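The following block contains the structure, expressed as structure tokens.
What you see is the complex with one protein chain gone and the rest in place.
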Amino acid sequence: MDEGYSLQALADYTGSRLQGNAALRLYAVVSIEKAQAGELSYVRNAKYRHFLETSQASALILPPDLAETYRGDCLVSQNPYLAYAKAVTLLHSSPPPNAGIHPSAVIAEDAEVADLCSIGAHVVIESGTRIASGVIIEAGCVIGRDCRIGENSRLYPNVTLYPGTEIGKRCIIHAGAVLGADGFGFAPDGKSWFKIPQVGNVVVGNDVEIGSNTCIDRAAMGSTIIGDGVKLDNLLQIAHNVQIGEHTAMAACTAVAGSVRIGRYCQIGGMSAIAGHLDITDNVVVTGTSLVSHSLTKPGVYSSGTTVVDNAVWRKNAVRFNQLDKLARRLQELERQLAVLQDKGSN
Amino acid sequence: MDEGYSLQALADYTGSRLQGNAALRLYAVVSIEKAQAGELSYVRNAKYRHFLETSQASALILPPDLAETYRGDCLVSQNPYLAYAKAVTLLHSSPPPNAGIHPSAVIAEDAEVADLCSIGAHVVIESGTRIASGVIIEAGCVIGRDCRIGENSRLYPNVTLYPGTEIGKRCIIHAGAVLGADGFGFAPDGKSWFKIPQVGNVVVGNDVEIGSNTCIDRAAMGSTIIGDGVKLDNLLQIAHNVQIGEHTAMAACTAVAGSVRIGRYCQIGGMSAIAGHLDITDNVVVTGTSLVSHSLTKPGVYSSGTTVVDNAVWRKNAVRFNQLDKLARRLQELERQLAVLQDKGSN
Partner (left out) sequence: MDEGYSLQALADYTGSRLQGNAALRLYAVVSIEKAQAGELSYVRNAKYRHFLETSQASALILPPDLAETYRGDCLVSQNPYLAYAKAVTLLHSSPPPNAGIHPSAVIAEDAEVADLCSIGAHVVIESGTRIASGVIIEAGCVIGRDCRIGENSRLYPNVTLYPGTEIGKRCIIHAGAVLGADGFGFAPDGKSWFKIPQVGNVVVGNDVEIGSNTCIDRAAMGSTIIGDGVKLDNLLQIAHNVQIGEHTAMAACTAVAGSVRIGRYCQIGGMSAIAGHLDITDNVVVTGTSLVSHSLTKPGVYSSGTTVVDNAVWRKNAVRFNQLDKLARRLQELERQLAVLQDKGSN
């Protein structure tokens, strides 16, 4: 980052059209309000047009309509947000840990750790596990028996993989995540709960990101499957035998019950709940705090829940909610009686 | 698993009646769609009767009505789900870690670890703690001062027990769970929050299972109590001084506020919230995403919440919810006015 990059290099890397001084050097990407000389920023759309006049940034990433009248140096992109993401990647990549195995790591004799891996302090890797080239496993992670981790994946500290978990290439798993714990399966025997051994595993595709303290349970039988390119935020619960299709993104604190199948390119808002054994087709958007109680067979945007108002108002409305069917029946009765009256009136 | 078990052995272990070839050998339990020769599967009820004709499994566990007309080898059980759970237990039990204390574990001099325990790499066991025979503590767990862990309990990796936590026999605690952290207790002093020291502990009965990353706070004074046979899923929050009765099961992401008492044999659905200081009697079922805002004194099934619809529809309904009391009053006024009209009409 010390030497920065030329605007030309940034245009090339971000796939943008250069407008202005190709040799201009940029050293950081900074938000539009705070950017100073030597820094690059971006404006996503015309709503933020006023920043074009006030920003101190040396160069901006702009959509074509804003770039047209802009006199400063800029990168012109149909997708300024994506170009911004790429510029940040170029200017702010932090060096990965050095390759090598920390002497405090405990690695089973028959586990395989490929070249160019970085295995942190106090990591545990158990018997039969295979770690591919370029994998980074940070301090305190515990990798159970017979796991697989694909090339260039990274596990942040204190992640736990239960035995048999398979992770693809270029995945990122954040601190405290737990993959492969037993699904919640019990058979009632009349007096207590008999534990159903969870003998499946978790299989994660390539290019998946999993947030901190997220839990993905192993399948009862078979596999819980997270497709390629899936992005999971923090504190998610993914129950046993769930399948999540490619490139679906799920925001924090959402819970998916057992055996749910979610399609590709879905977006699930935070703190939503998806009831067990449902199917959600591709390209479904569920807004935050929704309860998905039935399968969603058509692409679209789905919602449930209620939104905050003054507590005194809410109290009354919450009471009325619990009378709602009765109110609807009273409405129906009124309509009937009014029709009778109207009938009389017209006779 | 290599040698499998005879159908007779499986009948004995699962408490089922054998129908067919007692010597038939089975090597695995597999789901009905996927089972092949040498494998056992099950059909719970007549709804899945069609699988009886198509399944490639060598034997099935069936309820009596389905077994009656079935010509293949089968185990007949009044509770096929329970028999299936037992068959999985027999055929798929994975060997526990070998007994022994990993040399990297740090165990206080005055801590007691009984025979036949397995203490994993980088485990920490602090002063005054007593671990009974047959306990398995996996890598990275931290067991604070003066804890007790009963016979044959198992802690998966990276579990934290705060000082004074007591765990019964045959418990299973999944990775990342935290037992005994301070309850959320503060007294306002006008300017800031004064911390109320949480001087109680957590006491867990026998045969309890606790899911990954679940948090159970220590009591402010006295004990937070989890009864025998309780099953807690992942990412649960159990606040200080909560008491959960025997054999109650709670699904993932549910939060129980301080001093709640939950009875025996309750089932609490996922992502529910139970407000503080409430009493919930025995045999209560709460469906997922419910808000329990008052005590539940009668057994039964309770629910709250709303369910997903198309976002455009929801937006209108959510607005109406916040007008609900006004709508109900308008309805009441209409009824009044209609009665006046009817009165006039009948005069």
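Read from first to last, the chains carry the letters A and B; within each, the first residue is number 1.
Rule of thumb we're sticking to: contacts are C-beta pairs under 8 Å (C-beta built on N, C-alpha and C of every residue); 3 or more make two chains touch, one makes a residue touch a chain.
Being a predicted model, the structure only gives us computed values, none of them experimental.
*Asks:* Touching the hidden chain in the complete assembly: which of A:G4, A:G20 or A:G211 does that?
*Replies:* A:G211
*Asks:* Considering the whole complex, which of A:R17, A:H277 or A:R315 touches the chain not shown?
*Replies:* Only one listed residue reaches the unshown chain, and that is A:R315.
*Asks:* Per the definition of touch given earlier, which of A:A9, A:I101, A:A249 or A:L278 contacts the omitted chain?
*Replies:* Answering carefully, the residue with contact to the hidden chain is A:A249.
*Asks:* From the list B:C215, B:V230, B:I244 or B:I262, pick the residue that touches the absent chain.
*Replies:* The missing chain is touched by B:C215.
*Asks:* For chain B, which residues reach the chain that was dropped from this view?
*Replies:* On the side of chain B, residues 104, 106, 122, 124, 140, 142, 144, 158, 160, 162-163, 176, 178, 181-182, 184-189, 191-197, 199, 213, 215, 217, 221-222, 235, 237, 239, 253, 255, 257, 271, 273, 275, 285-287, 290-294, 296, 300-307, 309, 313-314, 316-317, 319-321, 323-324, 327, 330-331, 334, 337-338, 341, 344 touch the unshown chain.
*Asks:* Hey, which chain A residues sit against the chain that's not shown?
*Replies:* The missing chain touches chain A at positions 29-31, 34, 79, 81-82, 84-86, 88-89, 92-94, 102, 104, 120-122, 138-140, 156-158, 172, 174-176, 207, 209, 211-213, 229, 231, 233-235, 247, 249, 251-253, 270-271, 288-289, 305-312, 314-315, 318, 321-325, 327-328, 331, 334-335, 338, 341-342, 345.
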